[in-house]
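The other protein chains are all here in position, but one chain of the complex has been omitted.
By written order: A, B and C. Residues from 1 in each chain.
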Amino acid sequence: MPSAAYLLSRLLQIVPTFLLVMVFIFLFVRLLPGDPAIAMAEAKASDQQLAEIRERMGLNEPLAVQFGYFVKNTVTGDLGRSILMKRPVAEVILERLPVTVYLSLYAVALSVLVAAPLALFAATRANGPADIAIRGLFQVGLSMPVFYIGLVLLTVLGAKLRLFPVGGYGRSFIDNLYHLALPALSIALYTSAILMRNLRASLVEVLDSEFVQFARAKGLPRRIVLTRHVLRNALVSAVTLLGLSIGNLMSGTLVTETVFAVPGVGRLMLEAIFARDYPLIQGLTLTFAVIVSLTFLATDIVQSWLDPRLRQA
Amino acid sequence: MTTLDRIAPARPNRLSGFAARALKRPAFLAGFAILGASLLLALFPAAIAPYDPLAFDMTAIQQGPSLAHPFGTDGFGRDVLSRVIWAYRVDMQMAFFATVFAMLIGLTTGALVGFYGGIADAIFGRVVDAVITFPFLVLVIAIVAVLGPGLVNMYVAITAVNWVYYARLTRAEIMAQKAQDYAAAARVLGYSDARIIFRHLLPNAISPVIVYWMTDMALAILLGSSLGYLGLGAQPPAAEWGVLIAEGRNFIMTAWWISLMPGIAIVVTGLGFSLLGDSLADLLRPKGR
Amino acid sequence: MLDRHIDAAARPAVLEIRNLTTSFGPQERPLVAVDGLSLSLKAGEIHGLVGESGSGKSITLRSILGLIQPRGRVGGEILWKGRNLAALSERELGAIRGKEIAMIFQEPMTSLNPLLPVGLQITENLAAHTGLARAEREREAVALLDRVGIPGARARLADFPHEFSGGMRQRVMIAIALASRPQLLLADEPTTALDVTIQDQILRLLQSLAAEFGMSVILVTHDMGVVAACCDRVSVMYGGRLCESGPTADVIAAPRHPYTRGLLHSIPRGVAPRTPLYSIPGVPPGLGERPPGCAFAPRCPNALDVCRDEKPVPSVSAGGRGLACHNPEPGPTEETR
């Protein structure tokens, strides 16, 4: 297991990155033309409300102090009030976040389910006709925008064949496996194309590697060679890739949530943009950044657990 | 030619040999053909498209594919084939403009921080960490939210994020080249930094960047058409594939061709870029593995 | 040395390779890596298989254990204790691999699974081939590590490969290979990746282990020096074919094949420091580029027209020397063409 010291040092690495992320988001509203307070307030805000916002954001202070206010407010969970929803931004986001997390995990699970067997199949037949066919198919998948995949699935599997609902969100965990099947699959088809390409390449590399040859030369049963030596090693790069593609995944949820009317933070982001709800846009951007860095962190931890070479901090 | 230019490793642009190897690869040929055709369509849509992409024809609304309209017509009787062809102009432009400035800025920045290292490199490292902490699309649409929707603003937004990826790649390549003997030799010979960076290091570091650029142009089309679909990119009535798909979205059950055809154009063009990119990657890879 | 060689020659052959042909790629246009190789190995013998990279020596080793399948095809016969290994199924081979015939690889860095502790990598071998219980396996693993000269063996079972130095890793690999007391060890350039001093230690370790366990060894190397130092017999390969074979001392003393001569030339002996090493001009042909005649013809100083058109037929002369050459160097005895 990774040591506590490793975990701590990894956590500390996040801090400077995150400060910079906060600087970006902080500058975001200040780059808008005009008074940031007006951008952050409802259209009909009274002078008193504007004054409150100025106070909260410290707009009369120097920029550095304002940044201090921003960090303080953010850390205490105060992301301002949504203009569109007329409620605290943090509250709105927390309400919608589970939907997106569910959808993302569902999509990850599906992409592993699709990519892993195919990658193994293709890798063990490297450069054979089956391998070329599978790779060609996924190359096409990679050239398809997620919204288009979604549209095709929605039309064919949803509207024509009526296998799945064409949109919306279910009422329970199980219900959502059914309700979110198409949006999750749309994302998964794209991410699994990336995953499959990478997993196939690393499987080919591992299968070709000396240590797998050595394991075979030792006369180990095929099952043990495959699980202990091949899959486990290929998994390291697959996990890295999955972790790194969290950004793709989030971009994917943004699009599919819109296409399939899934009430998650991705759709909220677009609603916020069309309504010019700057506090909400700001809060959501921050939320996405937090999700991504937590995923990177988790990836590092899993990786160091899988690969002893990474354990030294 | 100075002595040093001969010390430096051979650049991969010995054209004749390169072309000979390239022409042996079906993937390269296919990619080249697709992109060549795309470029023609983008440059001369007026000569190729059978109809005016904007002209309404109320006598031919939502007609399925036929000889007169091979891709059918849309809700206003506009010829879908002509709109898809005119969209090549916008989408190929997107592929180019959304990436080229990012590449140039990234190359320069990456070369400089890679060469000089030190504090600039440390700061750059943090910026990279921070930028990759945002999902690409989220950051781009957040910037579009500030600037307002539209093609030019979209280019600005994508460039503002994307240069980081190029710079990161260039930096790594420059660092690798810097470690080579010829770079040390160049320093000993007392060449100016600018000359070392731009005459010696960059030409040897550039091929992975070019390969990435190819794939990135495919990604730019995916991203641009997604933004167009969401209403944040190209604006109607301009013909752009994402916009066309969005226009056809309502008729997907009754007039599937309106959405399907532009989608196929995206896939084919994207495939062209990735085929070319992948074969270039193979061709430019140093021999031996 | 000479005594030992005569002693070995009297013993029966344990491994008999006849006309081994290993090819890759499409059936109709195969890439032939090993082309009609024959070789015989006696019990307890250390046999050097030498040649430049790409000469097919590593593929030969892998062919013996059936490791090149499913991507490559093996033809000919590999007779091991009366069974033809080339005709055995993957399953049947599994019982021989590691147990009767073990193999070690060139790169100790990449041949050990980086993600598993070395203890496990030894004991999994014991688990596959012996009926030992877990605790016994561990005790055995410690004994093996001890035997190959790893200090503090017990404490190092839980360590990962990257925590060992290169030489130590090679020792670990040898320990793994020896775990089930094989009768034949296939060593694929076991010292190439190591420092010269460590090379020597490893070679001596191999020699002593071979003697101790009564084990035959096929030692693949591109270094005639290594062959000279520890092999009883040597076979020289070029372009997938056998050039010359015989007792090490005889071959070194009087090489007949121009290629063997070239190889012997390239050993730095008694030259001043910083003198450029001699190397045979040109490069070995790639898998798809073998000439129709002798593979070495394009680089051969003695090449005749016939060399370019006809493959030389291997012949065996007195004293157990084999040769495949149209125009060999004059030898101590007359040719038997």
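Keep in mind that, in the parts below, a residue touches a chain if its C-beta (ideal position, glycine included) is under 8 Å from a C-beta of that chain, and two chains touch if they have at least 3 such contacts.
Here is the rule we go by: contacts and distances are computed from a predicted model.
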Per UniProt, and picking from "Peptide/nickel transport system substrate-binding protein", "3-isopropylmalate dehydratase large subunit", "Multisubunit sodium/proton antiporter MrpF subunit" or "FAD dependent oxidoreductase domain-containing protein", the hidden chain is "Peptide/nickel transport system substrate-binding protein"
Here the chain that is not shown touches A, B
Could you tell me which of A:18, A:169 or A:296 touches the chain that is not displayed? A:169
Given B:18, B:32 or B:76, the residue that touches the chain left out of view is B:76
It is residues of chain A that touch the chain not shown, namely 44, 46, 84-87, 92, 95-96, 99, 154, 158-159, 162, 165-169, 258-261, 263, 267-268, 271, 276
For chain B, enumerate the residues touching the unshown chain of the complex. 54-56, 58, 75-76, 148-150, 231-232, 235-237, 247, 249-254
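FYI, only the chains that are shown with their structure count from here on.
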Taking a step as a move to a touching chain, how many steps at least join chain B to chain C? 2
Among the chains, which has its CA centre at the largest distance from chain A's? C
Weigh A-C against A-B on C-beta contact pairs and write down the one with more. A-B
Counting in whole Å, what is the centre-to-centre distance of chain A and chain C, each centre being its mean C-alpha position? 51
Length of the line joining the C-alpha centres of chain A and chain B, rounded to whole Å: 23
For the complex, give me every residue of chain C touching chain A. 62, 65, 67, 71, 90, 93-99, 102-107, 110-117, 124-125, 128-129, 160, 162, 173, 176-177, 186
Of all residues in chain B, which touch chain A in the complex? 126-127, 129-130, 132-139, 141-142, 144-146, 218, 222, 225-226, 229-232, 242, 245, 249, 252-253, 256, 259, 263, 266-271, 274-275
Write out the stretch or stretches of chain A touching chain C in their complex. 126, 209-211, 213-222, 224, 228-229, 232-233, 236, 306-309
